[in-house]
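One structure coming up, written as structure tokens, with questions to follow.
Removed from the display is one protein chain of the complex; every other protein chain stays in position.
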Amino acid sequence: MSVIVEANNLKAHYITHAFGVQRSVKAVDGISIKVSEGEVYGIAGESGCGKSTLLKVLLGAHQPPLTVVDGSVKYRFDGVEMDALAMGEAARRDIRWSKVSYIPQGSMHVLNPVRRIQDTFRDFIQTHRSTSAREAHDMTRAYLNELGLPEKVMRAYPHQLSGGMRQRVTIGLATILWPKLIFADEPTTALDVVVQRGVIQLLKDIRQKEGSTLILITHDMGVHANLSDRIAVLYAGKVVEEADTRTILKTPLHPYTQYLIKSLPHLDERTERVSIPGRPPALDHPPSGCRFHPRCPLAIDKCRTIDPETISVRPGHQVACHVVTEGIPHAASV
Amino acid sequence: MQPQSSTTLLRVEDVTKVFSTRHGFSSKEFRAVDEASLSLDPSQPEIFTIAGESGSGKTTLARMILGMEKPTSGVLKYKDRDIATLTSREKRQWFFREVQPVFQDPFATFSPLKRIDHYLYETVFNYQISDRAGADDYINAVLNEVGLTFNEIKGRYPNELSGGQAQRVSIARALITRPSMIVADEPVSMLDASLRMSIVNMFRNLKNSKQVNILYITHDLATAYYTADRIAIMLRGWIVEIGPVSKVLEEPLHPYTQNLKNSVPDADPDKVWTERISLTDLDSDGSGHSGCKFAGRCPAVMDICRKKVPPNFERQGRVVKCFLYE
Partner (left out) sequence: MITVRDLLRFSPSFRYGAIILMVVVVLIILSYFSPFEPDDRRAVPRNEPPSFEYLLGTTSTGQDVFWMLTFAIRNTMIIAGVAVIIGRTIGVLLGMISGYVGGTLDRVLSSIVDSVIVIPRLPLVILIASILRGQITIITLAVLIGILDWAYPSKRYRAQIFSLREREFTQTAVFAGMNTFKIVVQEHLPFLIPFLLADMVSGFLFAIGFEVTLSILGLSDLNAQSIGTMIYWGNYYQALLSKQIWVLAAPIAASVLIVVGFYLMSIGLGTYLDPRTRLKRLEVRG
């Protein structure tokens, strides 16, 4: 499996200068991930973990005060390697939507509110392919049909559609040119549960059809369970654990992941579930050593001073935790 | 329907709320809540969930219970007094001491221009809970019940707190008057999954230790199942199924409840979805049809469903609005 996007020791901070004080929010602080072509790579984490920042940087869409202070992000399409951070504006525009695309959380922002859906699609397609308006319309109609959207959507304006339909249209827009790499940022969070199921199914279908790679960012572990092949769990700007979905959900090793999984309610048991004590740290003043140590019940002395390195526990399973590395026994399943 | 008891804590009887919007000379009617009925028993505190998707009417129903909206027809009674006819004065002197809200967005609940303790103090003084001297101690005691201390939040503005903290303060404020009922509208949906559990656990404790009834409005079936004693499932203004939560969510009778339950993604790789659903089904909104509101999407739809409105039937310890159970 070839690697399609790779981040190496990526560090991106929000650096602000106000009233003579420099403040550095270390939103992404040393993240390395490798995503293979054709897989669904899930990024899980809660608010304040840095996943939105990571997304921005992976897309090369970061702007001041967000600055990349270290590390690299590289794409590899058909054997050609590109530096995502150093790319010029023209190159970026070239690959945007045709090779790399992005499904945002709030669908209203992507669709032009004063244009009909079919016009938005037509402009879009014609920017990247030389087709006639008629061909563009046909292409749009066929594709929207596959997405399960009725014909009347073509001539509608965004505000006339329901939230679920809009999100599917946005997904359509982001995938109609069959980009190789799709980033989805909380694509189902704002949707009703029934529609959510449809959208998840849709993303699965799209992915299977063209073998695109999907990087799925969401805090909802249920969505990861149904979509992601592998999951990277983010906490306070770092990847604390990375493994295939089954391992993360059934036998996680990092204390944070364990807590996270244990705290999820399921629709078939009412036994009391625990919640993680404390709060995620403010990223301008992260704790020394391991960032989870103030809330971790298993913290040892080392955890307070030394930042744990990411160790491969098994092929495909990495953990950044002293307790795990030192082999200290603790519950390995939830 | 259940036999009418002489004193119920909360009784919602055939309540309907219609919103009409005027477009020029024509007007469109929207039935947000349609003949909804439920009741809470005063003898034992319970957590009652009203669950539904967006547009189901659950928030409108909650607002009517809080007295923020008046029903178009039907009656809502709290301790046998009609909520809709209470004057502002009566509300301030009696109703608000008994019933308090918790809203979805903790950062909208408080004005960003005011320190958060302002609302705590106002609640304490306006209801004569304590005099100036004892106010701080009282507030601190209530904050302790939600896992905070007054020192942590005193003098701070809402945006200085995290979402979880702010929501706890919101709950604490609601507890100050020692209400008999708290109406919580999506109290955890803006919080992270791990935080939700702590707040929801807190609700369970409050019910048991402080004898507070909690009306928990949500679209999240998982937390509803975990927390509630009874549940009402709403679909486009109707309550389609109502009963003990273990029965309704473990063996749902109404096809919509089944649909809802099957659509919740389980964070268990052994329980991932295997069946496909049809995407076109999602779009039929079935408005303007007579008959059952779910007829457009129901896998068990019968002829009669499209023609007549199903009445409520009592089956297996709950009430279902479906012809399947005639």
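Just so it is clear, A and B label the chains in written order, and each chain counts residues from 1 on its own.
Operating definition for what follows: a contact is a pair of C-beta atoms (placed from the backbone, for glycine too) under 8 Å apart; a residue touches a chain by one contact, two chains touch by 3 or more.
Computed from a predicted structure; not experimentally measured.
*Asks:* Which one, B:Tyr78, B:Phe103, B:Tyr225 or B:Phe294, makes contact with the chain that was left out?
*Replies:* That would be B:Phe103, which touches the missing chain.
*Asks:* Based on the whole complex, identify which of B:Lys70, B:Arg92 or B:Arg276 touches the chain you can't see.
*Replies:* With B:Lys70, B:Arg92 or B:Arg276 as choices, the missing chain is touched by B:Arg92.
*Asks:* With respect to the chain omitted from the figure, which of B:Tyr127, B:Trp273 or B:Phe313 is a touching residue?
*Replies:* Only one listed residue reaches the unshown chain, and that is B:Tyr127.
*Asks:* Among B:Thr7, B:Gln44, B:Thr85 or B:Ser111, exactly one should touch the missing chain; which is it?
*Replies:* Of the candidates B:Thr7, B:Gln44, B:Thr85 or B:Ser111, B:Ser111 is in touch with the missing chain.
*Asks:* Of B:Lys17, B:Arg31, B:Lys58 or B:Arg173, which sits in contact with the chain we cannot see?
*Replies:* B:Arg173
*Asks:* In the whole complex, what residues of chain B lie against the chain that is missing from view?
*Replies:* 66, 68, 88, 92, 96, 100-101, 103, 105, 108-111, 113-114, 119, 122-123, 125-127, 170, 173-174
Note that in this section only the chains that are shown with their structure count from here on.
*Asks:* Can you list the chain A residues touching chain B in their complex?
*Replies:* Answer in residue numbers: 46-47, 147-150, 162-165, 168, 192-198, 200-202, 219-226, 245-246, 249-250, 259-261, 263-268, 270, 272-276, 279.
*Asks:* Residues of chain B touching chain A in their complex?
*Replies:* Within the complex, chain B touches chain A at residues 53-54, 162-165, 192-198, 200-201, 219, 221-223, 225-226, 246, 249-250, 259-269, 271-273, 276-280, 282-283, 285.
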